[in-house]
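Apart from one protein chain that is not included, each protein chain of the complex appears where it belongs.
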Amino acid sequence: MTLLTVDDLTVGYRGPNGLTPVVHQVSFEVEPGQVLALVGESGSGKTTTGHAVLGLLPANGQVIGGRIRFRDQELTELSAKGRRDLRGRAVSLIPQDPGVSLDPVRPVGAQVEDVLLLHTDLDRAARRERVHELFEQVGFTDVERRYRQYPHELSGGMRQRVLIAAAIAADPELIIADEPTSGLDATVQKQVLDLIDELRARSGTAVVLVTHDLGVAADRSDLIGVMQGGRLVEAGPTARVIGTPEHPYTRKLVESVPSRIDRRPAGRPSGDTVIEVRDLTKVFGRHTAVDHTSFEVRRGETFSIVGESGSGKSTTARILTGLTRATSGRVTVLGADVTALSRRGFRPLRRDVQIVHQNPYSSFDPRFDVFDVVEEPLRAFAPARWPWKRRAAHEDRVLAALEAAALPADFAERHPRELSGGQRQRVAIARALVLEPTVVVLDEPISALDVSVAAQILALLRRLQEDRGLTYVFISHDLAVVRAISDRVAVMSNGRIVEQGPVQDVFSNPQHEYTVQLLDAIAGRDLLVGAR
Amino acid sequence: MRRYLIRRLGQALLVLWAAYSLSFALLSALPGDAISNRIASPDSGLTAESGAVLLRYYGLDQPLWEQYLRGIARAARGDLGLSLHTAQPVQDLLADTLPSTLALTGLALMVGILLAAVIALAVNYLPSARLRGLFAGAPSLFASVPTFVVGILALQYLSFTAGLIPSVDDGSLTALLAPAVTLGLVIAAPLAQVFGASIRTTRSQPFVHVLHAKGAGEGYIFRKDVFRNSSLPVLTLLGLAFGELIAGSVVTESVFARDGVGNLVVGAVNTQDLPVVQGVVLLSTTTYVLVNLAVDVACPFIDPRVLVGVTS
Partner (left out) sequence: MTLIAEAEAETRTAPPRRSRRPLGDAGVYLAALVVAVALLWAVAPNLFTSADPLAVQPALRFRPPSADHWFGTDQLGRDLYTRVVYGARASLTGAGVAVALAVLVGAILGTVAGWFGGVTDSVIGRAIDVVLSIPGFLFAITIVVLLGFGVLQAAVAVGLTSSATFARLIRSEVLKARSSNYVEAAITSGASTFAILRRHVLPNSFTATLALITVQFGIAIIWIASLSFLGLGAQPPQPEWGLLVSDGRNYIASRGWLTLWPGLTVVAVVLATNHLSHHLGRRRTP
């Protein structure tokens, strides 16, 4: 008997102009024990679909039409109480972002116990016993101590294990996993997904896996449903959808996956050394963020620093751009020793060294329009002028920079608020280019973007490098992206560079155990690369 | 935990010392020698020997820094000086008036908290949007009505027109009720606003959504997640509300003609009786600091993150 049948589901949100549908006539079925991956980019309606099954739409959300049938119950016709009874017991949720999904002021054990308290008659001791058992199942040792700990005492991966324990506490038949690994490092992501797989295999629970990552879907699901603009554009067995995608959007998604983007030709010529780092160390209080690292970057190449959160890669980027001063070691940028430079002393160098941040929107003054944002570096290096003269004097260069970032000229008058994530990142790139620098430090420039947009930005960055001979220092946690854009790569872990070299060497013949682990954790690696 | 406590205690002492110094500096900035002026003035009502006592006590022949040091040493022992009006010890005057003020502020605090809780819950949980909007307007209304207007109007209509409550303090609970409600309104406004807003924020947190997904109802969620998470900002505000209460009691006591600390200080200002003013300021600052210390001690029990300093 089919476990979950979603039939013609239409969901809308009430806004200022009435009810706007965001999920249109979506239909799918999940059999017991199956994993269905709902894949799509932000705004595709995949999360809303997942939550509609749980009956947990935001206050302004509403199922407009269609049916959701779980076993023999029509969920859309169930009373509020009936749905509460089902939630957590028969259908449970593994939420995204474990950092904020646990109550910060209650011990984690009690939060798993909630499910037992709500859905079983177990007494206090039996509940406690069961929580300990669940903690063992999700791989905790010392379960009694874990029970009493608070969320802030646990790492992100451990918090997600707690949430998984709560999701399986009442032996549900269906788990909705909503981006269960977003915000986690690649190696932790792999552990968490392995755990879900293992628990599922043991209990025969079905899973609806909501994810933006086609790689994760390819690795972990039996069926894939691809969503775009609120519609399910393609659905079918995973191998078929990935191998021979039928819908153009699915094809585009498959092609945008970083591991499928063409690698650049090996051995591109590179010039003299523009950045030289020797024995760089940065200490914050008792914590050593960067620990005796050395590397050099040559003119015209892309040098990538890859590592997980807390590896010290961003601190290194901040030191290169003069935002933080090194504790010891020597950093030379374009022949100038910047190690001991104050902020004022670094200023002349900023003509040549620019940075693009991960989150462009927060790096724009909320009062500025696009023109002001892109013009700012010009103002910093131009003599003071009257405002009306200044704007005209800078207009050509600002528009040229926007054009270089593939933005139409009329964007200058817009406010960043009105732009999409990809367009904002293009504005940030235009700002970095307007002074025609030599070196651009790119700090996770595409990790906040949807895959297809990220692929476009990546292509833009490559083209700019070829046209202008730019030197990139590319900071990323994503090995697949790094592989696509870099000439040389350094792998960082706990403040140290554990391995560095030409990108093809590091990827095909990793020397360090940590590099091997990182490579293993790339989701969708086998299927996608093998499919070519 | 111990280091946290010691740090908070140190801060509290620092604030008290600074408050004393500040009031000392302010009062010694008065033109001329306030105390001799006072004694010499014909309408001070002081006898010759009281004047002599005062002069000896305040040691005006000593240099300023010695007066300051002595004052601090005395204040630390609970000796707040002598009234320039009656030559009575200030701490005795305070002791006489404090019980009445404590009864007033205590009851007002309860009224305020109760009112705030009702408004905050109504704003968040009432089924009709119209009703919720009605309650949402209440705090800003309370904040806009001066205490003396509420008090006078209450006295006018409840006491003189309707005859429901006595117009003077006869020590009964009904006589206390009107001033306590008047004063309670003052603190109900900010408390209701903060409590209401923090319930709303907490309810939109992902972890509350997760608890919904576990199958919990609103009641369960309020008990387990919402109440504790949203009470922290309220608790912090309670310290501030206490300051408001003390200040508000000055006006309230004047309106309802109650013999409390507030009336004492108004009288003292009118007669330029500086030590009494200073005494009241020190007393209320001490209360305020102690309440805040208690709040700080209570916080880690509600939110364990306070101790590691990771609260957002």
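Worth a mention:
A and B label the chains in the order they appear, each numbered from 1.
Criterion: a contact is a pair of C-beta atoms (placed from the backbone, for glycine too) under 8 Å apart; a residue touches a chain by one contact, two chains touch by 3 or more.
All values derive from a computational prediction rather than experimental measurement.
Within the entire complex, contacts from the absent chain reach the displayed chains A, B.
Within the whole complex, the absent chain has one touching residue among B:Ala75, B:Val250 or B:Val295, and that is B:Val250.
Looking at A:Arg347, A:Arg385 or A:Arg463, the residue that reaches the missing chain in the full complex is A:Arg347.
Touching the omitted chain from chain B are residues 14-15, 18-19, 22-23, 26-27, 29-30, 140-141, 143-149, 152-153, 155-157, 160-161, 204, 206, 209, 243-244, 246-248, 250-251, 254-255, 265-266, 269-270, 272, 274, 277-278, 280-281, 284-285, 288-289, 292. Touching the omitted chain from chain A are residues 13-17, 20, 22, 42-43, 45, 47-48, 51, 56-58, 60-61, 96-97, 178, 212, 321-323, 343-344, 347, 350-351, 354-355, 357, 359, 362-367, 376-377, 379-381, 417, 431, 435.
The definition used in the following text is that only the chains that are shown with their structure count from here on.
Taking the mean of the C-alpha atoms as each chain's centre, chain A and chain B sit 49 Å apart. Residues of chain B touching chain A in their complex: 205-207, 209-217, 220, 224-225, 228-229, 232, 302-305, 308, 310.
In the complex of the two chains, the chain A residues touching chain B come out as 54, 56, 81, 84-89, 92-93, 95, 97, 100-106, 114-115, 118-119, 150, 152, 163, 166.
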